[in-house]
Each structure stands twice: as structure tokens, then as C-alpha cells.
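Report on the following structure.
Just one protein chain is left out here, and the rest sit where they should.
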Amino acid sequence: MTSGYLLRRLGMLFLLIFVAVTINFMIPRLMPGDPVESALNQLVATGGGSVGDVQEIAEAYRERLGLNQPIWRQYLNYWGNIFTLELGTSLQFFPAEVSRIIWSALPWTLGLVGVTTILSFGFGIIMGALMAWPGSPRFLKSIVPGFLVVAAIPYFMIGLVLIFLFVLTYRIFPSGGGFTFGGNLGYNWETVWSILRHATLPALSIMLASIGTWALSMRGLLISTLGEDYITLAEARGLRPRRIFLWYGVRNSMLPQLTALAILLGHAISGAVLVEVIFSYPGLGFKLFEAIHGKDYFVVQGIVLFLAVSIAVAMFLMDLLYPLIDPRIRYQSR
Amino acid sequence: MILVQRARMISFQHAKVTGLLKLGRNMAHGLRTNKTLAIGLFMILMIGLVALVGPLLVDPDDARIGAYPARLKPSAEHWMGTQQQGRDLLTVTMLAIPNSLKVGLIAGSVGLGIGIVFGLSAGYFGGRLDTIIKLASDTLIILPGIAILVLVAVSIRTMTVEMMALVVASFAWMYPTRTIRAQTLTLRERGYVQVAKMNGMTGIGIVVREIMPNLLPYIAAGFVGAVSGAMLATVGLEALGLGPQNQFTLGMEIYWARFYGAILRGMWWWWMPPVIIIGLVFVALLITSMGMDQIVNSRLRRST
Partner (left out) sequence: MTDPALQVENLRVYYHTRTGPVKAVDDVTFSLEKGERLGLVGESGSGKTTTALAIMGMIKPPAIIESGRVILNGRNLLQLSKEQYRRVRGNQIALIPQGAMNSLNPVMRVRSHIIDTIEAHRRIKRKEDISGQIQSLLAKVGLPSEVSGMYPHELSGGMKQRVTIAMGICLEPSVIVADEPTSALDVVVQMQVMATLEKAQQELNAAVILVGHDMGLMAQFCDRIGVMYAGKLVEIGSVEQIFEDPLHPYTQLLISSLPKFDKKGDFKGIPGLPPSAKNLPPGCTFNPRCPKVMDHCREVEPRFLEARPDRWTSCHLYEGAES
């Protein structure tokens, strides 16, 4: 891997982070309205106190949060805060810190997205390869249109159908949450089992659509790879069909699939966010949803920024991994 | 010398016209033989018909709060039942479908339009313009659109259908830009472009008259893709509750259904129809785009 490649990728990463932070900073400030005041007004509406008091409190808050300083100062402060991981305080769950909220929700989302992505990718690739293998049974080829339909539908909609089927009609799974409260919580099998039960439907919603997408793209990629010249020569050299299919066909199709994985990461996370909302699954998505409707600006900002930066970093890591797999990129400078 | 140029230009013009005629004929032929595309377009046509005719068949008053008893199951009087606030769901749905489609279409078109302008400019003129556009589209395409859209949507006071469309469009232009830019780069080197340059055609003239007609299949495929992506983002935002507040849309119906606990209370007639309709729209778009892909690819194969 050349240093040039590394530098370019790093540059891209920094650019992405810069853009994400700037957008994150600019957008709420471009919109009319004042976050602090509207949040306080809401508190007044639900709790008590008078409008006059709100003005004073708002002024105090603004001073404290630095919202009455010139914009460029705020911008620099924002960057400073980010480096110290100080993303603000939640207005809804005052005085919980945004970073703490993200930290507590992260494992749930990571688990859900991580596990489903790996499983969907794995199963999808295998299914796709089987669908492209000329010798596979006819019924496999016939489920292609079925996959198409499911792959086109957004994850959360599948989630809704699943709820209808397996929560209401056949009461197998719980309706939401991350685990069941009460009972014997702690590091024991009961808790683990509860977590798994609650995670099954959300995971299934994501996986049903994802497997379809991966399978279809693998099949398409494989079919076009199998049309390449080196496959013809491999046949002419008398190589065994299975070896050609796996080591010349599937293996070469994996490279573009992995790139696709990196690019689709953002898409997968967005989909997961909605699934969490539907199932009240306590991950980042659900917290985001709560924050949106509680007008909890700082939490919204914090989560959005976190997601954007995570995706940028994930792409960077994929970019580092890629030369290891594709020799064409590894030996570009020889 | 001039005679040779003139002769070449005439033959290229002729080739261009025949090319366009062939394109038209190919597309018609493609429609006849390509069942996938035909099915997809048929589905879209049907949905479009419902969207256009539906609102004319219902009385918006039926969709007001308290118009009817709440939470009624589907019956002869209310084909789709009523929801929590007593609105007749058939009316609501008929009014919601065109709004949802509108957002998708506007966002997709604007996104594609920007994509065409950016892609053509970047691909043809190259240089600094190209670098800027390429960097911008590559950067923004990686950022999670939904996340940024959420941010924007939260910051807007009142959301309308048109605003939603614009917001979504701001993230729909990147993919078309990239595809069109790539195609323009290849077409830029073709013979008829060089001839046009020799004959003194300006950059913009060349782009519009020589390159764009050859991009039509890609533009058509890009349109379907852009609308599809726009609808996905829209439905996502709406399901989170960030959609238009005062107009009916399918995604918002899903949000309201969840808000009022319809899902867990078994009021399937509230949330299922929007889900089914949205599903159909996506499937139709997917089938159409697959059909178009087949046509574009077979043209590629035949021309090489």
C-alpha cells in the first residue's frame, strides 16, 4: 500500500468529518426559531411557570451555552467541544449528557446492526452464489422474484408486518423494548434470553430485506463475472467446474461486493433507525426519535454527528482493508 | 478540406438522426419484448391512475376530525374503517396517495435535474469544475442522508409537501451526478463531438445537442432510481413523524397509526393499507428499473 493511497484516504476522512461537523453546526442555526426558547416554552406548557420567567431563563441558558456569541466563535467552540467529546446536555432528560445517552444506546444499535449485517451479508452471498450456479435446483431460481419484492420494501415496513403476525396474531414474541423489566436482571442466562427474544423481530425485519438485496446483487455480479475471458480459458485448461466457480467466479465477485458493503453501510444504519423506532428498541435510532419529538436539539445533533462520523470512519477502515484483498490496488506502484 | 469536413458532418448528422430514430425504435421494441419493463410501467400506470382519480371520488369532509365514530373496522359504509380521530380512512388514503407520489416525483425530478446539470458540466468541461463537483458528490453520498435530513426536518417549523420534496431532493442529486458524469466522460471522446467542435459549436451547444440525446436511456433509468430513492427517504422521514403536518401522506399515516398505538391494538386497517400501497410503489419502481437496466445493457452489448 503506497503512502499516497493512505494519505488520500485520510484526507477523504478528514474532509468527511469536516463537512459533517459543519453541516451539523449550520443547519439548526440556519432555521428560524431558537432551540432554547422553544424547548423552554414546551416545558412551560407541560409543567408550570410563566412566559416572563422563560425569557430570563432562556437568556441565562443562552449565555451559559454560548449561544449569544458571534457565529464564528460558536463554530470554534463547537469544534473544541467535539474534541473533548462534550456534545451538550439533553433538554429532555436534563441534566443527562448527550455523550452519555449515546454511549448507553450504542451497544444496542451496534449489536443489532452488526449482527444483522454480518448474517445478511453471509447468507445473502451464499444464496446469491447458489442462485447463479448452473447446477442448482430449479426452485432456487424461482425464488428470485420473491426476493426482489422483499428487497424493494423498506425494513421497517417488514417490521410492521412481522409485528402483526408474530406479536398479535401468534403471540410468540414480545412487542418491544430491549429486554423485559422486572424479574432477575443481571449477567445471567435469563437476561440474555430476554434480550435475544426482544431482538429477534427487529433483526428479522432487517435481515429479510437485506439477504434479498445481497443475494440478488451477488447473483448478478457472479453471472457477469462468469462471462469473463479468464473463465473461458480456465475451462480450456481443464480445471474442475467447482474450482472455476468458487475460485475464479465467486472470489472475484466478492471484491465489488465488499465495496458495496462499505457504501451501503449508511443505508443499513438508516434502515435500522426506523426499525428501532417501530419496535421501541433502545438503540440510537429510538433515542433519536425521542429526541426529535421532545425537541431535544442537542441530542439530535449529537446522534446525527455520531452517525455521520462513524460511517466515515467505517469507510476509511474498509478502504484500508481493500488493498489486502485486491492485488491490483496493492501493487499499483510497482 | 472544407468539403471533406462538410461531407463528414453531413454523414455524422445522418448518423445522429438515424441513431435517434433507432433509439426510439429500440425502446418501442424493448417495450414489446421486455416483459419486465412492461409489467413495471403497467403497475406505475395503475398507481398513477388511482392517485389522479382517487381524490375526485371522495369528499374531503369525510376526513376531518370527528367526522365519524372512531376506530371502526372496515364495513360497507366505511370500506377502510375509521381511525382514532374519527376520520374515514378511505378518504384519507385517497388524499394521501397523490401527496406521497408528489413528493417522490418532485424530489426525484429536482434531484435528477441537478444531477444532469452537474454531471454534464463536470464530465464535459472537466478541470476545476469537475474536481469540485466530484468531491462534493463523493463526500455527500457517503454521509447518511437520513441523519442529515432528520436534522433539517427537525429544524423546520411547519413541514409541507413541497418543502419535504426540496429537503429530500437535496440528497437525491449525488447518484445521478456520478452516473451521468461517467457517461459524459465516455461520450466526450466520440467522433461526432470532435466534429462538432471543429465546426465551431460552443461547449453548451455540444452538451445539449450532441451529448444529451445519447444519455437519454441513462437519464430515464436515473429518473426511476431517483424517484425510488426519494420515496424511500420520504417514507422514512414521515414514519419518524417528520412529514407534512397539515396534509395527508402515506408515511405520516403510518406514523399516526403508531402514535395512537394502532399497531398494538390490532387496528390493522389503519396501518396496513399504507404499507401495502407503499410496498407496491417500490416494487413497481424496482421492476421498471430492472427492465430499463436490461435495455441499457443490451444496447451496450450490441454496440460493442
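The letters A and B name the chains in turn, as written, and every chain counts its residues from 1.
We take it that a residue touches a chain if its C-beta (ideal position, glycine included) is under 8 Å from a C-beta of that chain, and two chains touch if they have at least 3 such contacts.
Remember, predicted model here, so these are calculated numbers, not experimental data.
Remark: the absent chain touches shown chains A in the intact complex.
Among A:Ile27, A:Leu162, A:Leu208 or A:Ala234, the one in contact with the hidden chain is A:Ala234.
Interface note: of A:Gln74, A:Thr191 or A:Asn252, the residue touching the hidden chain in the full complex is A:Asn252.
Mapped onto subunit A, the footprint of the missing chain covers residues 228-230, 232-241, 243, 247-248, 251-252, 255, 326-328, 331, 334.
The rule is simple: only the chains that are shown with their structure count from here on.
Averaging C-alpha coordinates per chain places the centre of subunit A 24 Å away from that of subunit B. Those residues of subunit B that touch subunit A in the complex are listed here as 135, 138-148, 150-152, 154-157, 232, 235-236, 239-242, 254, 258, 263-264, 266, 268, 271-272, 275, 278-279, 282-283, 285-287, 290.
Subunit A contributes residues 12, 15-16, 19-20, 23-24, 27-28, 30-33, 148-149, 151-154, 156-157, 160-161, 163-164, 167-168, 175, 263, 266, 269-271, 273-274, 277-278, 288-289, 292-293, 295, 297, 300-301, 303-304, 307-308, 311-312, 315 to its touches with subunit B in the complex.
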